[in-house]
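Have a look at the structure that comes next, please.
Every protein chain except one is present and positioned as in the full complex.
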Amino acid sequence: MKVELRSKPFDPLLELGLYQASLDERRPGRYGATAIFIGTMRDFNGDETVRGMTLEHYPGMTERHLQRIVAAARGEWPLLDTLVIHRVGELQPNDPIVLVAVWSAHRAAAFAACRCIMEELKSKAPFWKREDTTDGPRWVEHNTPG
Amino acid sequence: MKVELRSKPFDPLLELGLYQASLDERRPGRYGATAIFIGTMRDFNGDETVRGMTLEHYPGMTERHLQRIVAAARGEWPLLDTLVIHRVGELQPNDPIVLVAVWSAHRAAAFAACRCIMEELKSKAPFWKREDTTDGPRWVEHNTPG
Amino acid sequence: MGIQVKYFASLRDRLGRAEDRLEPRGEVTVAEVWAALWPETPLPPNTLTAVNLEYADPGQVVRDGDEVAFFPPVTGG
Partner (left out) sequence: MGIQVKYFASLRDRLGRAEDRLEPRGEVTVAEVWAALWPETPLPPNTLTAVNLEYADPGQVVRDGDEVAFFPPVTGG
(Lines give C-alpha, C1' and ligand atoms only; values in the text may rest on other atoms or scores of the structure.)
Protein backbone atom coordinates (compact mmCIF):
# COMPACT_ATOMS: atom_id res chain seq x y z
CA MET A 1 0.00 0.00 0.00
CA LYS A 2 1.54 3.26 -1.15
CA VAL A 3 0.16 6.81 -1.32
CA GLU A 4 2.30 9.50 -2.89
CA LEU A 5 2.13 13.09 -4.03
CA ARG A 6 4.38 14.01 -6.93
CA SER A 7 5.46 17.51 -7.90
CA LYS A 8 6.89 16.37 -11.25
CA PRO A 9 5.25 14.52 -14.18
CA PHE A 10 5.00 10.77 -13.69
CA ASP A 11 4.36 7.82 -16.00
CA PRO A 12 1.44 5.79 -14.59
CA LEU A 13 2.27 2.62 -16.53
CA LEU A 14 5.91 2.75 -15.44
CA GLU A 15 4.84 3.27 -11.83
CA LEU A 16 2.40 0.37 -12.09
CA GLY A 17 5.08 -1.87 -13.51
CA LEU A 18 7.57 -1.03 -10.77
CA TYR A 19 5.02 -1.44 -8.01
CA GLN A 20 3.62 -4.65 -9.39
CA ALA A 21 7.11 -6.14 -9.71
CA SER A 22 7.52 -5.77 -5.95
CA LEU A 23 4.03 -7.21 -5.49
CA ASP A 24 4.84 -10.23 -7.66
CA GLU A 25 7.81 -10.97 -5.43
CA ARG A 26 5.78 -10.71 -2.25
CA ARG A 27 2.49 -12.28 -3.35
CA PRO A 28 3.06 -14.48 -6.41
CA GLY A 29 -0.15 -15.81 -7.92
CA ARG A 30 -2.34 -14.33 -5.21
CA TYR A 31 -4.22 -11.62 -7.05
CA GLY A 32 -6.65 -12.35 -9.86
CA ALA A 33 -7.93 -8.86 -10.48
CA THR A 34 -6.30 -5.47 -10.91
CA ALA A 35 -8.50 -2.41 -11.40
CA ILE A 36 -6.77 0.79 -12.41
CA PHE A 37 -7.88 4.36 -12.97
CA ILE A 38 -5.74 7.03 -14.58
CA GLY A 39 -6.93 10.65 -14.63
CA THR A 40 -5.27 12.78 -17.27
CA MET A 41 -5.36 16.51 -17.91
CA ARG A 42 -7.59 17.35 -20.83
CA ASP A 43 -7.08 20.38 -23.04
CA PHE A 44 -10.73 21.26 -23.07
CA ASN A 45 -13.32 21.80 -20.36
CA GLY A 46 -16.58 23.18 -21.58
CA ASP A 47 -16.02 25.94 -24.13
CA GLU A 48 -12.61 27.34 -23.30
CA THR A 49 -9.25 26.03 -24.26
CA VAL A 50 -7.14 24.99 -21.30
CA ARG A 51 -3.42 25.49 -21.87
CA GLY A 52 -2.13 24.31 -18.51
CA MET A 53 -3.11 23.66 -14.93
CA THR A 54 -1.81 24.16 -11.41
CA LEU A 55 -2.75 21.67 -8.71
CA GLU A 56 -2.63 23.10 -5.20
CA HIS A 57 -2.96 21.00 -2.06
CA TYR A 58 -2.90 21.34 1.72
CA PRO A 59 0.37 19.72 2.83
CA GLY A 60 -0.28 17.33 5.69
CA MET A 61 -4.05 17.28 5.38
CA THR A 62 -4.01 15.94 1.80
CA GLU A 63 -1.71 13.01 2.62
CA ARG A 64 -3.66 12.20 5.76
CA HIS A 65 -6.98 12.06 3.92
CA LEU A 66 -5.60 10.01 1.05
CA GLN A 67 -4.25 7.48 3.55
CA ARG A 68 -7.60 7.38 5.31
CA ILE A 69 -9.56 6.92 2.08
CA VAL A 70 -7.38 3.97 1.12
CA ALA A 71 -7.61 2.50 4.64
CA ALA A 72 -11.41 2.72 4.50
CA ALA A 73 -11.47 0.87 1.16
CA ARG A 74 -9.18 -1.80 2.55
CA GLY A 75 -11.56 -2.18 5.48
CA GLU A 76 -14.57 -2.57 3.20
CA TRP A 77 -13.19 -4.94 0.53
CA PRO A 78 -10.67 -7.82 0.59
CA LEU A 79 -7.78 -6.04 -1.13
CA LEU A 80 -4.25 -7.35 -1.49
CA ASP A 81 -2.62 -4.01 -2.23
CA THR A 82 -3.27 -0.47 -3.45
CA LEU A 83 -1.25 2.26 -5.15
CA VAL A 84 -2.30 5.92 -5.26
CA ILE A 85 -0.21 8.64 -6.89
CA HIS A 86 -1.49 12.21 -7.30
CA ARG A 87 0.20 15.15 -8.99
CA VAL A 88 0.61 18.60 -7.47
CA GLY A 89 2.18 21.68 -9.05
CA GLU A 90 2.13 22.71 -12.70
CA LEU A 91 0.72 20.39 -15.34
CA GLN A 92 0.57 20.43 -19.13
CA PRO A 93 -2.27 18.98 -21.21
CA ASN A 94 -2.00 15.17 -21.42
CA ASP A 95 -0.10 15.01 -18.11
CA PRO A 96 -1.37 12.30 -15.75
CA ILE A 97 -3.07 13.76 -12.67
CA VAL A 98 -3.93 10.69 -10.64
CA LEU A 99 -3.31 6.96 -10.62
CA VAL A 100 -5.36 4.56 -8.48
CA ALA A 101 -4.59 0.84 -8.68
CA VAL A 102 -6.20 -1.92 -6.64
CA TRP A 103 -5.12 -5.56 -6.49
CA SER A 104 -7.58 -8.17 -5.22
CA ALA A 105 -8.37 -11.84 -5.59
CA HIS A 106 -11.78 -10.90 -7.04
CA ARG A 107 -12.81 -8.47 -9.73
CA ALA A 108 -15.90 -7.13 -7.97
CA ALA A 109 -13.81 -5.99 -5.02
CA ALA A 110 -11.12 -4.52 -7.27
CA PHE A 111 -13.62 -2.55 -9.38
CA ALA A 112 -15.64 -1.31 -6.42
CA ALA A 113 -12.62 -0.27 -4.35
CA CYS A 114 -10.93 1.51 -7.26
CA ARG A 115 -14.10 3.44 -8.01
CA CYS A 116 -14.67 4.24 -4.35
CA ILE A 117 -11.15 5.51 -3.79
CA MET A 118 -11.49 7.80 -6.82
CA GLU A 119 -14.86 9.20 -5.72
CA GLU A 120 -13.67 9.75 -2.16
CA LEU A 121 -10.47 11.33 -3.39
CA LYS A 122 -12.39 13.73 -5.60
CA SER A 123 -14.87 14.69 -2.90
CA LYS A 124 -12.63 14.76 0.21
CA ALA A 125 -8.92 15.10 -0.51
CA PRO A 126 -7.91 18.79 -0.38
CA PHE A 127 -6.67 19.51 -3.89
CA TRP A 128 -7.61 22.53 -6.00
CA LYS A 129 -7.24 22.94 -9.74
CA ARG A 130 -6.48 26.27 -11.37
CA GLU A 131 -6.71 26.18 -15.14
CA ASP A 132 -4.74 28.47 -17.40
CA THR A 133 -7.18 29.22 -20.19
CA THR A 134 -7.05 31.48 -23.21
CA ASP A 135 -9.18 33.86 -21.09
CA GLY A 136 -6.66 33.76 -18.24
CA PRO A 137 -6.39 31.71 -15.05
CA ARG A 138 -9.55 30.25 -13.56
CA TRP A 139 -10.15 28.12 -10.47
CA VAL A 140 -12.23 25.02 -11.08
CA GLU A 141 -15.22 25.56 -8.80
CA HIS A 142 -16.34 22.00 -8.17
CA ASN A 143 -15.86 18.48 -9.38
CA THR A 144 -18.50 16.86 -11.52
CA PRO A 145 -20.29 13.94 -9.82
CA GLY A 146 -18.81 10.56 -10.69
CA MET B 1 -10.57 0.21 -30.85
CA LYS B 2 -8.74 -3.10 -30.84
CA VAL B 3 -9.82 -6.62 -29.83
CA GLU B 4 -7.23 -9.37 -29.87
CA LEU B 5 -6.76 -12.97 -28.87
CA ARG B 6 -3.22 -13.99 -27.95
CA SER B 7 -1.87 -17.52 -27.81
CA LYS B 8 1.35 -16.42 -26.06
CA PRO B 9 1.90 -14.57 -22.74
CA PHE B 10 1.51 -10.80 -23.02
CA ASP B 11 2.49 -7.86 -20.83
CA PRO B 12 -0.63 -5.75 -20.17
CA LEU B 13 1.29 -2.62 -19.17
CA LEU B 14 3.49 -2.82 -22.26
CA GLU B 15 0.41 -3.29 -24.45
CA LEU B 16 -1.28 -0.34 -22.78
CA GLY B 17 1.78 1.85 -23.32
CA LEU B 18 2.03 0.97 -26.99
CA TYR B 19 -1.66 1.45 -27.63
CA GLN B 20 -1.84 4.69 -25.71
CA ALA B 21 1.15 6.09 -27.60
CA SER B 22 -0.83 5.75 -30.82
CA LEU B 23 -3.84 7.27 -29.06
CA ASP B 24 -1.79 10.25 -27.88
CA GLU B 25 -0.81 10.94 -31.47
CA ARG B 26 -4.35 10.77 -32.74
CA ARG B 27 -6.24 12.40 -29.87
CA PRO B 28 -3.85 14.56 -27.81
CA GLY B 29 -5.43 15.95 -24.67
CA ARG B 30 -8.86 14.54 -25.45
CA TYR B 31 -9.29 11.87 -22.81
CA GLY B 32 -9.45 12.64 -19.10
CA ALA B 33 -10.18 9.18 -17.78
CA THR B 34 -8.72 5.74 -18.41
CA ALA B 35 -10.23 2.73 -16.63
CA ILE B 36 -8.32 -0.52 -16.88
CA PHE B 37 -8.94 -4.07 -15.73
CA ILE B 38 -6.34 -6.82 -15.75
CA GLY B 39 -7.34 -10.39 -14.95
CA THR B 40 -4.45 -12.59 -13.86
CA MET B 41 -4.23 -16.32 -13.30
CA ARG B 42 -4.24 -17.14 -9.61
CA ASP B 43 -2.56 -20.19 -8.16
CA PHE B 44 -5.46 -20.98 -5.90
CA ASN B 45 -9.19 -21.47 -6.44
CA GLY B 46 -11.04 -22.79 -3.47
CA ASP B 47 -9.11 -25.58 -1.78
CA GLU B 48 -6.94 -27.05 -4.49
CA THR B 49 -3.65 -25.80 -5.79
CA VAL B 50 -3.78 -24.78 -9.42
CA ARG B 51 -0.51 -25.35 -11.26
CA GLY B 52 -1.51 -24.20 -14.72
CA MET B 53 -4.47 -23.50 -16.95
CA THR B 54 -5.61 -24.01 -20.53
CA LEU B 55 -7.95 -21.49 -22.10
CA GLU B 56 -10.04 -22.87 -24.92
CA HIS B 57 -12.17 -20.74 -27.23
CA TYR B 58 -14.44 -21.05 -30.25
CA PRO B 59 -12.52 -19.49 -33.14
CA GLY B 60 -14.71 -17.07 -35.00
CA MET B 61 -17.51 -16.92 -32.46
CA THR B 62 -15.26 -15.61 -29.69
CA GLU B 63 -13.86 -12.74 -31.74
CA ARG B 64 -17.31 -11.86 -33.04
CA HIS B 65 -18.80 -11.65 -29.56
CA LEU B 66 -15.90 -9.65 -28.14
CA GLN B 67 -16.29 -7.14 -30.97
CA ARG B 68 -20.01 -6.95 -30.32
CA ILE B 69 -19.58 -6.47 -26.56
CA VAL B 70 -17.20 -3.58 -27.17
CA ALA B 71 -19.47 -2.06 -29.81
CA ALA B 72 -22.40 -2.19 -27.37
CA ALA B 73 -20.37 -0.37 -24.70
CA ARG B 74 -19.35 2.25 -27.25
CA GLY B 75 -23.00 2.71 -28.09
CA GLU B 76 -23.99 3.16 -24.46
CA TRP B 77 -21.19 5.48 -23.22
CA PRO B 78 -19.16 8.27 -24.82
CA LEU B 79 -15.87 6.43 -25.23
CA LEU B 80 -12.83 7.64 -27.12
CA ASP B 81 -11.18 4.26 -27.50
CA THR B 82 -11.03 0.73 -26.11
CA LEU B 83 -8.47 -2.06 -25.99
CA VAL B 84 -9.32 -5.70 -25.22
CA ILE B 85 -6.73 -8.49 -25.19
CA HIS B 86 -7.59 -12.04 -24.06
CA ARG B 87 -5.29 -15.03 -23.75
CA VAL B 88 -5.98 -18.47 -25.17
CA GLY B 89 -3.85 -21.60 -24.85
CA GLU B 90 -1.68 -22.67 -21.95
CA LEU B 91 -1.12 -20.33 -18.99
CA GLN B 92 1.08 -20.39 -15.93
CA PRO B 93 0.17 -18.89 -12.55
CA ASN B 94 0.60 -15.11 -12.59
CA ASP B 95 0.07 -14.95 -16.37
CA PRO B 96 -2.30 -12.20 -17.47
CA ILE B 97 -5.58 -13.59 -18.84
CA VAL B 98 -7.43 -10.48 -19.95
CA LEU B 99 -6.85 -6.76 -20.36
CA VAL B 100 -9.72 -4.30 -20.83
CA ALA B 101 -8.90 -0.59 -21.16
CA VAL B 102 -11.35 2.22 -21.81
CA TRP B 103 -10.50 5.83 -22.62
CA SER B 104 -13.15 8.51 -22.14
CA ALA B 105 -13.45 12.21 -21.40
CA HIS B 106 -15.28 11.33 -18.17
CA ARG B 107 -14.50 8.90 -15.38
CA ALA B 108 -18.06 7.65 -14.85
CA ALA B 109 -18.24 6.49 -18.47
CA ALA B 110 -14.77 4.93 -18.31
CA PHE B 111 -15.51 3.01 -15.10
CA ALA B 112 -18.95 1.84 -16.20
CA ALA B 113 -17.87 0.76 -19.66
CA CYS B 114 -14.78 -1.10 -18.38
CA ARG B 115 -16.87 -2.96 -15.84
CA CYS B 116 -19.62 -3.71 -18.36
CA ILE B 117 -17.20 -5.06 -20.96
CA MET B 118 -15.66 -7.37 -18.33
CA GLU B 119 -19.04 -8.67 -17.13
CA GLU B 120 -20.29 -9.22 -20.66
CA LEU B 121 -17.05 -10.90 -21.64
CA LYS B 122 -17.28 -13.27 -18.69
CA SER B 123 -20.91 -14.14 -19.30
CA LYS B 124 -21.06 -14.24 -23.13
CA ALA B 125 -17.70 -14.68 -24.83
CA PRO B 126 -17.06 -18.40 -25.53
CA PHE B 127 -13.94 -19.18 -23.51
CA TRP B 128 -13.47 -22.20 -21.25
CA LYS B 129 -10.90 -22.63 -18.52
CA ARG B 130 -9.39 -25.98 -17.68
CA GLU B 131 -7.24 -25.92 -14.58
CA ASP B 132 -4.37 -28.28 -13.98
CA THR B 133 -4.60 -29.01 -10.26
CA THR B 134 -2.70 -31.29 -7.93
CA ASP B 135 -5.74 -33.60 -8.30
CA GLY B 136 -5.49 -33.54 -12.10
CA PRO B 137 -7.19 -31.46 -14.79
CA ARG B 138 -10.56 -29.91 -14.03
CA TRP B 139 -12.87 -27.76 -16.14
CA VAL B 140 -14.07 -24.61 -14.40
CA GLU B 141 -17.85 -25.06 -14.34
CA HIS B 142 -19.01 -21.47 -14.17
CA ASN B 143 -17.81 -17.94 -13.55
CA THR B 144 -18.57 -16.25 -10.26
CA PRO B 145 -20.93 -13.29 -10.53
CA GLY B 146 -19.16 -9.95 -10.78
CA MET C 1 -22.84 -30.08 -47.53
CA GLY C 2 -24.50 -31.27 -44.34
CA ILE C 3 -24.65 -29.64 -40.95
CA GLN C 4 -21.28 -29.18 -39.25
CA VAL C 5 -21.51 -29.86 -35.51
CA LYS C 6 -18.91 -28.80 -32.94
CA TYR C 7 -18.44 -29.62 -29.27
CA PHE C 8 -16.25 -27.67 -26.87
CA ALA C 9 -14.52 -27.98 -23.52
CA SER C 10 -15.90 -30.40 -20.91
CA LEU C 11 -18.72 -31.48 -23.24
CA ARG C 12 -16.22 -32.47 -25.93
CA ASP C 13 -14.23 -34.42 -23.34
CA ARG C 14 -17.39 -36.24 -22.15
CA LEU C 15 -18.46 -37.10 -25.68
CA GLY C 16 -14.96 -38.04 -26.73
CA ARG C 17 -15.20 -36.10 -29.99
CA ALA C 18 -14.89 -32.49 -31.17
CA GLU C 19 -16.94 -32.57 -34.37
CA ASP C 20 -19.73 -34.34 -36.17
CA ARG C 21 -21.47 -34.01 -39.50
CA LEU C 22 -25.17 -34.56 -40.01
CA GLU C 23 -27.04 -34.88 -43.29
CA PRO C 24 -30.42 -33.35 -42.43
CA ARG C 25 -33.60 -34.94 -43.68
CA GLY C 26 -35.68 -31.81 -44.20
CA GLU C 27 -35.92 -29.00 -41.64
CA VAL C 28 -34.43 -29.77 -38.22
CA THR C 29 -34.00 -27.81 -35.02
CA VAL C 30 -30.87 -27.51 -32.88
CA ALA C 31 -32.41 -29.95 -30.41
CA GLU C 32 -33.15 -32.41 -33.21
CA VAL C 33 -29.56 -32.20 -34.41
CA TRP C 34 -28.43 -33.32 -30.96
CA ALA C 35 -31.08 -36.04 -30.75
CA ALA C 36 -30.11 -37.40 -34.15
CA LEU C 37 -26.42 -37.61 -33.23
CA TRP C 38 -26.84 -38.67 -29.57
CA PRO C 39 -30.13 -40.58 -29.41
CA GLU C 40 -29.23 -42.17 -26.07
CA THR C 41 -27.70 -39.09 -24.40
CA PRO C 42 -29.96 -36.25 -23.30
CA LEU C 43 -28.50 -32.79 -23.88
CA PRO C 44 -26.73 -32.05 -20.57
CA PRO C 45 -28.40 -29.34 -18.50
CA ASN C 46 -26.85 -25.89 -18.86
CA THR C 47 -25.50 -26.74 -22.31
CA LEU C 48 -25.38 -23.67 -24.54
CA THR C 49 -26.04 -23.86 -28.24
CA ALA C 50 -24.98 -21.71 -31.18
CA VAL C 51 -25.82 -21.63 -34.88
CA ASN C 52 -23.37 -20.00 -37.28
CA LEU C 53 -21.42 -18.38 -34.41
CA GLU C 54 -24.55 -16.88 -32.77
CA TYR C 55 -26.22 -18.09 -29.59
CA ALA C 56 -29.40 -19.97 -30.48
CA ASP C 57 -32.33 -21.61 -28.73
CA PRO C 58 -32.69 -25.40 -28.97
CA GLY C 59 -35.81 -24.77 -31.05
CA GLN C 60 -34.03 -22.74 -33.71
CA VAL C 61 -34.24 -24.21 -37.19
CA VAL C 62 -30.97 -25.29 -38.79
CA ARG C 63 -30.38 -25.50 -42.51
CA ASP C 64 -28.03 -27.53 -44.65
CA GLY C 65 -24.60 -25.89 -44.55
CA ASP C 66 -25.09 -24.35 -41.10
CA GLU C 67 -22.64 -24.80 -38.25
CA VAL C 68 -24.13 -25.90 -34.92
CA ALA C 69 -22.18 -25.85 -31.65
CA PHE C 70 -22.83 -27.32 -28.21
CA PHE C 71 -20.80 -26.18 -25.20
CA PRO C 72 -20.92 -25.72 -21.42
CA PRO C 73 -21.27 -22.34 -19.67
CA VAL C 74 -18.46 -19.99 -20.64
CA THR C 75 -15.70 -19.26 -18.12
CA GLY C 76 -13.42 -16.68 -19.71
CA GLY C 77 -12.04 -13.42 -18.36
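Just so it is clear, A, B and C label the chains in written order, and each chain counts residues from 1 on its own.
Simple rule for what comes next: a contact is a pair of C-beta atoms (placed from the backbone, for glycine too) under 8 Å apart; a residue touches a chain by one contact, two chains touch by 3 or more.
What you see is a predicted model; the values in this text were computed from it and never measured.
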| item | value |
| --- | --- |
| Touched by the hidden chain, restricted to displayed chains | A |
| Which residue of A:V3, A:L55 or A:V70 touches the chain not shown here | A:L55 |
| Residues from chain A at the interface with the omitted partner, ascending | 39, 55-58, 60-61, 64, 86, 97-98, 118, 121-130, 139-143 |
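The criterion applied here is as follows: only the chains that are shown with their structure count from here on.
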| item | value |
| --- | --- |
| Euclidean distance of C-alpha centroids - chain B vs chain C, Å | 27 |
| Centroid spacing, where centroids are CA-atom means, of chain A and chain C in whole angstrom | 48 |
| Chain C, residues touching no fewer than two other chains | 77 |
| Touching two or more other chains - residue numbers and ranges from chain B | 39, 118 |
